[in-house]
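One protein chain omitted, others in place.
Labels A and B are assigned to the chains in the order they are written; within every chain, residues are numbered from 1.
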Amino acid sequence: MLELNAQTIAFFIFALFALGGALGVVTSRNLIHGALYLIVSLFGGAGFFVLLSAPFMAVVQVLVYIGAIAILIIFAVMLTRGMTQMSEILNRQWWMSAIVGVLLFVMLGLGVILPVWGENGINPNRPVSDNVATTEDLGVALVDGNQYVLPFQVASLLLTGAMIGAIVLARDTE
Amino acid sequence: MEQQCINVIQTMAPCLTSSGVDPGLAQFISILIGVVLVALFPLVLVILLIWMERKVAARVQDRLGPNRVGPFGLFQNIADALKLIIKEDITPAGADRTIFNLAPIIATLSTTMMWAVIPFSPVNIGVDLSIGVLYFTAIGSIGTLAIMMAGWSSNNKYALLGAFRVVAALVSYEVPMVLALLVPVMIAGTLSMQSLVVAQQGMWFIVPAFVSALLFYISNLAETGRAPFDLIEAESELVAGYNIEYSGMKFGLFMANEFMHAFTANLLFAVIFLGGWSGPGATEVPLLGFIYLFLKTGALYIPSLILRATVPRVRIDQMMGFNWKFLVPVAIVNVVVVAFLLQVTKALGIAPVPGETDFLANLPQALVLFVGNLLTIAVALEMIRRFGRQARSETSGAAVVIAEAHDVPSAAH
Partner (left out) sequence: MSVVNEWAFIGVFMALAWVFPATPLLVSWIFRPRRANAIKMQTYECGVETVGDTWVQFKVQYYIYGLVFLVFDVELIFLFPWAMAYNQLDFFAFAAGLLFIFLLTDALIYAWRKNALEWA
């Protein structure tokens, strides 16, 4: 079932990046190391987008997550004290997050496996859709009155709101 | 088959397959050779770039510059590289060794990888990604991360302060840079670098997107740490900035990367606004396109060297203020003005058909956009003049005297 070709190998390399990075994030006692492991993990995610023939999403992943959010996280880490020696990896809420994590994992697992499982499952080798959308199609769809123009504007409003909220909070702490 | 084998990057694979190599392997070999060619080029070029920088800076300051090793001192940098290689390498106590050693490699990586999407001629391009413009912006942002890693891992207060300051400035200047890139993308209707150059066959984008070109040039000066925004090497207040603790070849990589990055930024400018490889006869003889591209880049690069040796450095608060209160608003207005004028020219029917390569057919729209751009500049300059007048009237006489005393150009490097 698994064909050993360049794409499969690339998939496993990226999976290694994504999972190894994620493991590094939760186990490092140094918060900056955690942030850098997060970048490795996000890079693996960008690789998955490339393998799915979604280069625009891959570049967005690098530009926004690695280029902006990772930097923001490092700035945020520098706002805290004692970021290089966390004495404990676990805190008091560890069991809550464990439950949430396991539930999320089960849900995602079901969501991935059920559609391709058994008699009623779709053929896993068949593409989900035959439409090939380009970045240009995305641009048209975003401002088309019948398609996504409202979400497009709401996204802008959301970002504005996020920035205002963050400035209010950050200025208060001074 | 002979004809096919000339272009190494694109036609290597069919050429090899025809001589009996496994297609998958042939593909891999052709990719590998292409990568080695594209990636090694900037690394070799940088030796020449450093020589050029030193010569130009020397001439501006009425010196001779390197002239002992080799003809015109050309081999001076090779000698310097040898010296850096055999120099003792010092990793400060308490440094975060892994990150400390990774940082110079990642910095160099981010610059070399930008070259993958640069079209050198109609046929020679590493790879013509459909989202090339976004690709090099994204890769460029990895360089910022390398500076952060270097400054943080050094376990030095100056390095950390320098790195944080520079990173805050670099991410800020990314905003007007990317906003400026929207305009050529809007006119050409593509994100691929090769198609951007092809779209400029009739008219270079510097005419219809004049403000964008200026914004891109200025923010690139900041992104690459060139004067007057060279806070990246803050020897006057933070000893040296993020790379204080680096010595030997690791420092050499940071330095080489700085020159490489500056050249790459000008190369991108030439590709996006000056028509890249386009010029008479470039479509027939790819080598000519290559020469045109590097002539254009040189014409941009040498003024930036003279600029570096001439202008004083700005303060960090001025640098941030200039970005957020001047460049970003101008860039936003510019995008709106161009978008509006593009609709107007379309409504008037003077917009050229996409893919039109005739100069005259492109002229009306370009002129309309150019006039719009000039208006934007006029308004922006008038606003900054008013702001300056207001600021001058607010400061007392003594403060002005001090400010003027500080305006003496900073000493050479």
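One rule holds in what follows: contacts are C-beta pairs under 8 Å (C-beta built on N, C-alpha and C of every residue); 3 or more make two chains touch, one makes a residue touch a chain.
In this text, all values refer to a predicted model and were calculated from it rather than measured experimentally.
Interface note for the absent chain: among A:90, A:107 or A:159, the touching residue is A:159. Although one chain is not drawn, the whole complex shows that of B:65, B:126 or B:241 it is B:126 that touches it. Residues of chain B that touch the chain left out of view are 27-28, 31-32, 34-36, 38-40, 43, 81, 84-94, 101, 104-105, 108-109, 112-113, 116, 126-130, 133-135, 152, 154-158, 160, 164, 167-168, 171-172, 174-175, 178-179, 182-183, 185-186, 189-191, 239, 244-245, 248-250, 252-253, 316-317, 320-321, 324-325, 328-329, 332, 335-336, 339-340, 342-343, 347, 354.
Interface residues of chain A with the unshown chain, by the touch rule above, are 6-7, 10, 32, 50-51, 53, 55-56, 60, 63-64, 67-69, 71-72, 75-76, 78-81, 83-84, 135-140, 142-145, 149, 152-153, 155-157, 159-160, 162-164, 166-167, 170-171, 173-174.
Throughout what follows, only the chains that are shown with their structure count from here on.
Mean C-alpha positions place chain A and chain B at a centre distance of 29 Å.
The touching residues of chain A, counted against chain B in their complex, run 6, 30, 32-33, 36, 39, 55-56, 59-60, 62-63, 66-68, 70-71, 74-75, 78, 134-136. Residue ranges of chain B in contact with chain A, taken from their complex: 24, 96, 99, 129-131, 134-135, 137-139, 141-142, 144-145, 148-149, 152, 164, 167, 171, 174, 189, 191.
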